[in-house]
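For this view, one protein chain was removed and the others were kept in their places.
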Amino acid sequence: MKQCMFGLLILSLFLTGCWDRRELNELAITLAIGIDKVEDEYQVTTQVVVPSEVSMKGSTGSTTVALFTASGETVYEAIRRMTKDSPRKIYPGHLRMLVIGEELAQEGIGKSLELLSRDWELRPDFYVVVAKDIPAKEILNVTTAIESIPANKMFNSLKMSEKAWAGTHSITLHELIADLTSDGKEAVLTGIQLIGNKEIGSSKQNVETISPAARIKYDNLAVFKEDKLVSWLTEKESRGYSDITNSVKTTVTPISCPKEGKATIEVIQSNSDVKGNINNGKPEVDINIKVEGNVGEVECKINLTKLGTIDELEKIYEKEVIEIINETLDTLQKQYKTDIFGFGEAIHRSNPKEWNKMKENWDEEFSNLTVNVKVDMKLHRTGTINNSLLEKIKD
Amino acid sequence: MMQNVKINSYQFLILVTLFSIGTSILIVPSVLATAAKQDAWIVAIFGTGIGLLVIWLFCTLAQWFPHLTFIQVTEKILGKWVGKAVSLLFVFMSFIYASSLLFYSGTFLNTHLMPNTPMVALNILMAIIIVMGVRLGLETIARSAEILILFFFVLFLFLVLFISPEVKFENVQPVYEAGTRTIVQSSLSFIEVTSVNAIVLLMIFPAFINKFKQAKKSFLIGNLIGGIVIIILTFLSVSVLGADNTAAEFYPSYELAKRINLGDFIQRIEALMAALWIIALYFKTTLYFYASVLGIAQILNLKDYRPLTIPLGMIVVVLSLVIYPNVVYQQNWNATTGIFFSYSIGLFLPLLLVVVYAIRKKQLKKSPESSSV
Amino acid sequence: MWFLKKKNIKELNPSPPSPSQAVAPQKKDALKTSLQQNIQTLKDTLGESSDIIIREIRIGKEGTIKAGIIYTDGLTDTPSLQNFILETLMLDIKGIELQKKTSPEQNLISILKDVALTVGEIKEITNLDVLFTSLLSGDTIILIDGYAQGLIISNKHWVERGVTEPAAQTVVRGPREGFTENLRVNTALIRRKLKDPNLWMESKIIGTRTKTNIAIVYINGIANDKIVKEVRLRLDRINIDGILESGNIEELIQDSPYSPFSTVYNTERPDVVAAALIEGRIAILVDGTPFVLLVPALFVQFFQSAEDYYVRTVIGSLIRLLRFFASGISLLAPALFIAITTFHQSMLPPALIISLAAQREGVPFPAFIEAVIMEVTFEILREAGVRMPRSIGSAMSIVGAFVIGTAAVEAGIISAMMVIVVSITAISSFVSPSYDIAIAVRMLRFAFMALAASFGLFGITVGLIALILHLCSLRSFGVPYMSPIAPFNVSDQKDTFIVLPIWKMFTRPRLINQQNRVRQQDSASAKPAPTKK
Partner (left out) sequence: MLKSMGILLIATAILLIEVPPLLEKKYKKELLVFSILLVIGVGLSIAQGLGKTIPNPMDLLTYMFKPLNDVIAHLSK
């Protein structure tokens, strides 16, 4: 007994301070990685936090992050090569954002993601976005206001935006990989843009003015076929995509009033249910969307105190959303022929045998797919007032 | 010294549970998902059912000799020399599996927690507590299992609770796509890991348990609980990660822990959850090791098995470093030779014993002392 | 190595009962009839010890009978000696005809004992050895010339501490009395709580030089006979020259001496002892110390405080859970901190890792060394605080820790987070109601830190498994140390992690006590009567 305890102690003393021990101040905490394709090599850019600048004490006024760039034939090689430049080893365990350059996205993102899913240290819960019209490196090279760490800014604004705006869509690495590997679903990714002067953008000067010279902003969804970027959706189509794939958390939707003017509906809950089935040997998809919401803003003459008005608004909402959805479906079915909605999976779930037959030429089947959309809207409240104050102003 | 050790049936239940969970918790979801895709959990249910039959066979064999260990039973039924030879094979199996489990724990830690630490260091550390446990005796192992299973189930409950918001039922649909043939085929390896290998528990059951009737029940219930844990885990892996991803991961259940994110607050706890796997692996390895050490001692008619623990511990560590040159070899071996090896000792040997016993029954009853000792 | 050690001891002590030889070569020698001879023997043996008073007087009508009164100054009650012994012998019985050898039946000693002396406890002796023991424990000895017997008059009295509040185990609610250094007072304190004829006290004298009085106290019929026998056996096996504190006895009788965990419980509180006796435990009282030993001791017992049973059940349970939790923190906090910050950084929330990394910028030591420095510093401060005079002790330790902590952080040697972790650990270690468990935990903490520094959380897990294995292998007088957790026992869970109301505790702990398990016959009757609607 005691010999064992003794042995254990001796052993641990011998082994102390070895192998995997890394002190916190030996790590280059990387919050964002950008991957571009430059010529035939991967160019990897990492945004590394400078901890002493983030903390209250001891900041010297320089930027809170540093950027390191290295190229290599593979992503892993590039990251390891980075130590030639960086004083500490890149530590990706807290990665928040992966930015993929548009060029690379067009060529195919699969290869560059392989390392990220294999490495033990990475937690695949970071967001993946595509830089639109610009290399990923430039996106990471911008200072931001409020959130002093740009990666955190990107992460938080994507998260908030997804919660409050149906047009944006956050996709983590494991979701992306699931989409890429699935037979019946293609991937989408949110785009990110740089607006303004990128020269000033990289300096601290950028955030010293009220309105920064350069800012980064999310854009619409990028559509993938296999792992290659095919095209970008418009904002409306992005909205339609969210509706179909049950990823609306809350959002607002402007609709037209019965007569003229606009009203805004605040969606507080939205549930969509996609069901696949086979009808006369032909695949079919039913989309059932149940929405609950409030009247958020009324910019027209309607009498909200009347019972029928709410019903009317519900009808209008349903009609307009179905239009948006149909438009989205149309674009994807006819134009891009890529099934980003997971209709294939839906059919697989309901009719595995039939699915196995049509799996091979699903893209064709998809473009001829009949989709039945049903929206059921329920309005509950009208905010803190009933009739609009506009009523009185006009009088 | 060996006779006065007795554990109660509740403690045995816990040991059986931990033994059934053991390695399965790490690798089974992946193995099942490879073959049966999203129906992996059905395989687990099916396997648990068949596994119970196997356990029932063990119980049947054990009830004829309620005071003997497996080694002594083989000697009694097959005669001294044949029995010893067969016992040697049995000991060899449990010894090989002890080092194989040591390899698992080392590889698991190397893959997910400490890639730069040499595996030999991890294995030595693990072997130290295994040897310590075996030296302290079965009673101590059983009692510590009683405490550690609390930790285990608390962690497991956390895992299940925290991951449940991530469950997507779409991932397990369509149900029963794999078909009966695939399900039966792939359940073979599941039954091997959770039930067939439980033959080593015949080294403590029924000889060291105080009430046979209850112990028999414990054996079955323990195996069932272990099976249920694996079923839940397989279901969660498939429904959260998706069938493809589950199949691709070496340790899907660990990946599951990585996915935990409850309100951005309870997250990043996978390293803590690793204790779950270490506890389960520890007890399974210890039981294998105990069976082999006790087995050797009984084959050679030694009075005390304790002196053998440390040298055998050394050998186990060395073996754990050489038996699998790499993880791919390990997966291959497990899928082919491993299954045959386990089944021949864990299923055909007891069947053979039952048959021989049936034939020699009268002869054995007449002179109970003739063939043994 | 082992047998070498054993041999050495044997060589040093060729015959086991050697220490007594020097003291009393005439051991077992009977008293002589001649007073002069007896007094000479006494003087020879005791040397010129100034505290031994030998007074020679003459008694009887004509003062014909020589008598000697021997006592130890300071240990004997001088007023009673004067009033009841000297006065009686020299004045009151002066008129009575006392003759030396009237008849063999008329024994002067018996006359004195039966008729004359007006004191409570008197014993006759013939043995010098007993004489010495009694004399040196404060009794007065009367020897009469011509008799090979003597009288021991028990009138011990010395200045001692009264019954005060125990210092080590304080409670907010509960009796404020604690044991004292006097064995008799202590037995009285127990007897006052348990007026049960079955409360038996067996006396023993242990220690060839100290002759320490020891009492084994148990309730006959409740305590497990096997354990009582075992305790007796172990105490009888002791062959040592001195017992100065119950700690000596504890070390001599406990099961695994090298374990950091104590398998004998000690307490200063009579109510704790009484409660333990009712549960079927056995108390060992040692003269000269207020600490009473209780066996068998279980792991969970060290987390129980007397107060748990005096406050409301919910509060008691929560506080007990808190104690387990605090001990966990005290054991693991620095180790977990080391493991997480140096091995599993991915466990830290993103905001925290940046702030921790910022704190560590410029800290020259690895986290492990940092933690060891701080923990050792703290242990030194704590020890200093205990040994210092009480008035400045606690202030010093707190101020010391604060100053060193703050200064070290300002100087950039230690990161601020480490100071926080060490402080939490320190505070948690004070929560434990028992000093024994607190000290074991403090010791093991360093082992866990070392394991964490080399293997991270895996090391900690391995350490915990090893610790639990060790705890499970312990036994206290045959009872598994970890019971009722392992082996698990449902009915004993009522007083393990939680404290059920006292009317629910209708059986005694199972493993400690095999007979007479029921404490109250009908649990329902003990409950408050249901209110009528």
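Letters A, B and C name the chains as they come in the text, with residue numbers starting at 1 for each one.
Following the convention adopted for this analysis, a residue touches a chain if its C-beta (ideal position, glycine included) is under 8 Å from a C-beta of that chain, and two chains touch if they have at least 3 such contacts.
Just so it is clear, the model here is predicted, and its values are computed rather than measured.
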Contact with the hidden chain, among B:Val154, B:Val175, B:Ile266 or B:Met314, goes to B:Met314
Across B:Ala85, B:Ile266 or B:Leu300, the one contacting the chain not displayed is B:Leu300
Filtering B:Leu150, B:Ile323 or B:Val354 for touch with the omitted chain leaves B:Ile323
Per the touch rule stated above, chain B touches the missing chain via residues 92, 96, 185, 296, 300-304, 307-308, 310-315, 317-319, 321-325, 329, 333, 336-337, 340-341
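Note that in this section only the chains that are shown with their structure count from here on.
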Most central chain, judged by mean Cα position vs. mean of all protein Cα atoms, is B
Distance in whole angstrom between the CA centres of chain B and chain C is 47
Chain-centre distance (mean CA atoms) for chain A and chain B, in whole Å, is 43
Multi-chain touching residues of chain B, meaning two or more other chains, are 113-114, 117, 121, 125, 128, 132, 136, 267-268
By the touch definition above, chain A meets two or more other chains at residues 1, 4, 8, 15, 18, 20, 123
The answer for chain C against chain A in the complex is residues 256, 258-259, 341-343, 345-346, 348, 350, 353-363, 366-368, 447, 450-451, 453-456, 459, 463, 466, 470, 473
In the complex, the residues of chain C that touch chain B are 340, 343-344, 346-349, 455-459, 461-462, 465-466, 468-473, 480, 482, 485-488
In the complex, chain A touches chain B at residues 1, 4, 7-8, 11, 15, 18-20, 120, 123-125, 174, 177-178, 181-182, 345, 348-352
